[in-house]
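Note that one protein chain of the assembly has been removed; the remaining protein chains are unaltered in position.
Moving on, here comes chain A:
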Amino acid sequence: MADQAEVYEEQNVHEVYQQIAGHFSATRYKPWPIVEKFLQGLTPGSVGLDVGCGNGKNLQVNRDVFIVASDRSENLAKIAVQHQPHSAVVADILHLPHRDAHFDFAVCIAVVHHMSTPARRIEAIAEILRTIRRGSDTQPGGRILIYAWALEQKNSRRGWDKGDSQDLMVPWVRRAKPGSGEEDQTFHRYYHLYESGELERDIEQAGGVVVESGYEKDNWWAIATHKHDS
């Protein structure tokens, strides 16, 4: 079953991002306000992760911290690697190449909604939590910021809302250059749209505690830490 989901995501998420990386990157340049605020609020010298970094747009926010960014798409990681002083590597969210309980923070923006089963979404969050510093009496634990696409977005271009299907294929159209003789190409990516309260539930099940959460730009977001240090 897990293997099936893996193959499914390979075809319906990873391969698509490999194909659309350049075009996707050209349309993603501005970090979202909550992400910006979270990253700007970090203590200088903090070391953290950007899991599913895409083209690395969130690596532009703070040059006083060090971020090891990763993406499953090699083509996107290669674009992200240019943002100094940070780093980018190719990695799988369920098998992050990082030590336990080591990092001050992690962001995972618009990524877990690409995992195709509830168990894998929870496992992904648990894997990020694993890498974060545990808290102590003198120091709070590391924090993670997670974003996922919302089901409730009736004012968006897509127009989905409560009651609609949560699992769907979302088209990405790559327009051919006018006069190039090529045809437009449409790619489909798998998404699980999060309903109100679902991200918080997944975080709890993954062993985390939600510190703060909300809704921004058609996405649900949550800041979380480990259960045992609040």
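Here is the rule we go by: contacts are C-beta pairs under 8 Å (C-beta built on N, C-alpha and C of every residue); 3 or more make two chains touch, one makes a residue touch a chain; residues count from 1.
Note that in this section contacts and distances are computed from a predicted model.
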(request) Name the absent chain as its UniProt record does, using one of the following: "Hydroxyphenylpyruvate reductase", "EF-hand calcium-binding domain-containing protein 1", "DNA primase large subunit" or "Multifunctional methyltransferase subunit trm112". (result) "Multifunctional methyltransferase subunit trm112"
(request) For the chain that's not shown, point to the residue among A:84, A:138 or A:165 touching it. (result) A:84
(request) Specify the residue from the set A:61, A:96, A:124 or A:203 that touches the hidden chain. (result) A:96
(request) Spell out the interface residues on chain A facing the chain that's missing from view. (result) 44-47, 63-64, 66, 68, 70, 72, 74, 77-79, 81-82, 84-85, 87-92, 95-100, 102-104
